[in-house]
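Every protein chain except one is present and positioned as in the full complex.
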């Protein structure tokens, strides 16, 4: 296992939590992103993820380096799975350990935000009556559960360049 | 397994993550609090936790109910271990699932803050040259890793009443 | 009769985990006075009282059969 990796097999999140644990760590946060059955009122059958693998792993490591700088003393591991994923399966895992819990929460949430900005991975939703590549989730609001998401903007820009 | 429980055996965090996962959940946050070797520059040999068990489980469930109200659509499970714990072992696990990740992060961090305010559990640090019951962590700052914590205030109040 | 519980540092300082006392009709504040009188070396400043497993207010009144727990500052997590 590498601390920043793209994988094709099902993710065992505990391996990443174990990797970041050290005697000086008092807190571990583990985030897992799962394939949801319903998005914007449409039922997803499964998802297909594609990545520019070498660059994606480089960008995950870059996020890890940013976290090291912003939250010194943390330890981070991130994996993203590609290929076809069923409902409930884990697409992404982020593990962060820190001496004090606040760092582990903050750094973990920072990681998922940065992944959605930076890492060349693309998600295709497969429904009963069609498919769509999902694009640019950066400006996407986080509605309360039950509220509808806005329509996805495949290849329609909100911002340009990194 | 109960969704809000005090346990005496080692905690397997994955069971709590599995418990909160549902087809409509896109995000699961899992927090584990671990026994740290060094606190305030003193080396801990191990910790002993004690709880007022029936009330502690009631208070954990109360925190869960608060989360249900504040972040509708989330699902939560919390366990705290009591007895003697070695360095690195898990004292507390909090699992929260939600449709959208922000809820899962916020609710999870809320849970640990409320546990430290509300739940009748006490930690005794056992060092090479002594022991101490640790009290009232509510006002405790969260220093950057490496900075010293303030001295614990055993039975010395900062605030009164819940 | 009221059942009293002592935890953590309070249990060690009193040498008592549990005892029974005729405190029905008294308030939570009066219960604390009773404990203070019985164990004069105890510091109870930050101690909360739970009656029947719920945090109680100073004026809450105890009834026969109640359990009252002295809750020193908690340190879970």
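For reference, chains read A, B and C in written order, and residue numbers begin at 1 within each chain.
Assume contacts are C-beta pairs under 8 Å (C-beta built on N, C-alpha and C of every residue); 3 or more make two chains touch, one makes a residue touch a chain.
Since we're looking at a predicted model, the values are computed, not measured.
Novice: Please work out which displayed chains the absent chain touches and list them by label.
Specialist: A
Novice: Using the touch definition from the top, which of A:22, A:43 or A:124 touches the missing chain?
Specialist: For the chain that is not drawn, the touching residue is A:124.
Novice: Looking at A:23, A:54 or A:83, which residue reaches the missing chain?
Specialist: Within the whole complex, the residue contacting the unshown chain is A:54.
Novice: Per the definition of touch given earlier, which of A:67, A:99 or A:112 contacts the omitted chain?
Specialist: Touches the omitted chain: A:112.
Novice: In the full complex, which bits of chain A touch the chain not displayed? Write them out.
Specialist: 33, 49-52, 54-56, 58, 80, 91-92, 112, 115-124, 133-137, 153-162
Note that in this section only the chains that are shown with their structure count from here on.
Novice: Keeping to the contact definition above, tell me which chains border both chain A and chain C.
Specialist: Touches both chain A and chain C: B.
Novice: Compute per-chain Cα centres, compare each with the mean of all protein Cα atoms, and return the closest chain.
Specialist: Chain B is the most central one.
Novice: Just give me the whole-number Å value for how far the CA centre of chain A lies from that of chain C.
Specialist: 49
Novice: Going by the touch rule set out above, which residues of chain B reach two or more other chains?
Specialist: Counting only residues that touch two or more other chains, chain B contributes 33, 112.
Novice: Can you list every residue of chain C that touches 2 or more other chains, as numbers and ranges?
Specialist: Those would be 77.
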